[in-house]
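Structure incoming, see below.
Only one protein chain is missing from this complex, and each of the others stays in its spot.
Moving on, here comes chain A:
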Amino acid sequence: MSEFTQSNPSPVRASLPRKRRAASAFRTPKEAKHYWILLVTLLLLGLLSTYGLLVYNNPVPVTSPSFVPVVERRMVAIVAMLIAAVCQSLATVSFQSITNNRIITPSLLGFEALYSTIHTSTIFFLGAAAFVNFSGVDSFLYQVAAMVLMCLILYGWLLSGKYGNLQILLLIGIIMGTGLGSVSAFMRRLLAPSEFDLLQTRLFASVNNADAAYFPIAIPIVVVVAFLLLAHARRLNLLAMGKEVSTSLGSRHKAGVIYTLVLVSILMAISTALVGPLTFYGFLVATLTYQAAQTYDHRYVFPMAFAIAFVIITGAYFIMNHVFHAQGVVSIIIELVGGILFLIVVLRRGSL
C-alpha cells in the first residue's frame, strides 16, 4: 500500500505569498476594467443617440417657441424606448438563465401571440370604431393583466404538477403561441382592407404606439420589477446552475423559477402592451451581452444588457428616422442591423 499512500493528494499547502486570490465576478482586474469601460462607452453612446433623437433635424430653430413642444413630443418616444430596453433586456437575460438555454426568448411563452390576438379580435368582433377607442389606460391595463394572468395560469399549472418542468412549459407556450397566431391570422384574412391597415400599424412594434398616458402606471411597475430582479441577482446566479446544483446548495429551485417567471412575464407584458412585439430584440441584446460582459454574475450582466438594449433601440430609431426618413419599421432595422452584428460577433468568437 505504501507507494500508493505516498501518491496521496498533497496535504493542504500553506498558502504561498502571492497575489490575492478571490472568487470575484471577474477573472482579472483587467477584465473588470474592460467591463466598466465598455459599459460607460455604451451608456454614452445611448445618451448621444438620445440627444440626436431629441434635437437632430428639428424642423424649428432652438430660438423658436415651438422648439420645446417638439422635444417634448420626442421625449415620449424616448421614454417608451427606455421602458422597452429595461423590460426586454432584464426579462430575456433572466429567462435564459432560469431555463439554462441561450437561444430562446420569453416571447416563446406566447405574449406576442396573445397581444396580436387581443387586437385582432377587438377589430374583428367589435369593429374599427371600438378598435380605435381601445387604446386608453384601461386597455393598457387589461392587456398587461391578460398577459400576466395567462402566464400565471400556465406556470402555476405546469410547474406545480408532478411532472411539471420547464421543457414542457416551453413546448406548451410555443404551441399556444402558434395556435393563437393562427387564429388571429385567420381573423385578419376576413377583415376589410381598411380595417386591416389600422390593425397592422399596431401589430408592428413602434414606440409611436406608446401613449404618454400609460407612463404613470408603466414606469413605477417597471422600476419596482427591475429593482426586484436586481435584488434577486445572486439567487439568479445560483438558479442558472441548474435544478440539481442549486437545490444541493440550499435554494428552493422551483420557487425561485416561478418567482423569476412572474417578474419576467410582468416586464414582457408591459413592453409588449406599450410598443408591440419585438421578438428578436431581446434575444439579440442577451446574446451581445454575454459577449460583452465577461462574467456569469447577473449583478454585472443586467446593467450591460440594459446599456446594449438602450443603444440598439435608440440607434435603430435614429437610423430609421434620419437615414431612411421614417420609411420603415424599426423592428426590421433591429433585425437587419442587429442580425448582421450578431452573426459577426458569433462567427468571430466561434461560440455563443
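FYI, a residue touches a chain if its C-beta (ideal position, glycine included) is under 8 Å from a C-beta of that chain, and two chains touch if they have at least 3 such contacts; residues count from 1.
The definition used in the following text is that contacts and distances are computed from a predicted model.
Name of the non-displayed chain as stated in its UniProt record, restricted to "Deoxyribose-phosphate aldolase", "Glutamyl-tRNA(Gln) amidotransferase subunit A", "FAD/FMN-containing dehydrogenase" or "Iron ABC transporter ATP-binding protein": "Iron ABC transporter ATP-binding protein".
Set against the missing chain, the residues A:73, A:234 or A:322 yield one that touches it, A:234. Of the listed residues A:49, A:184, A:294 or A:314, the one in contact with the hidden chain in the full complex is A:294. Hidden from this view is one chain, which touches chain A at 1, 4, 7-13, 15, 21-23, 25, 27-28, 100, 234-235, 237-238, 240-245, 247-252, 290, 293-296, 351-352.
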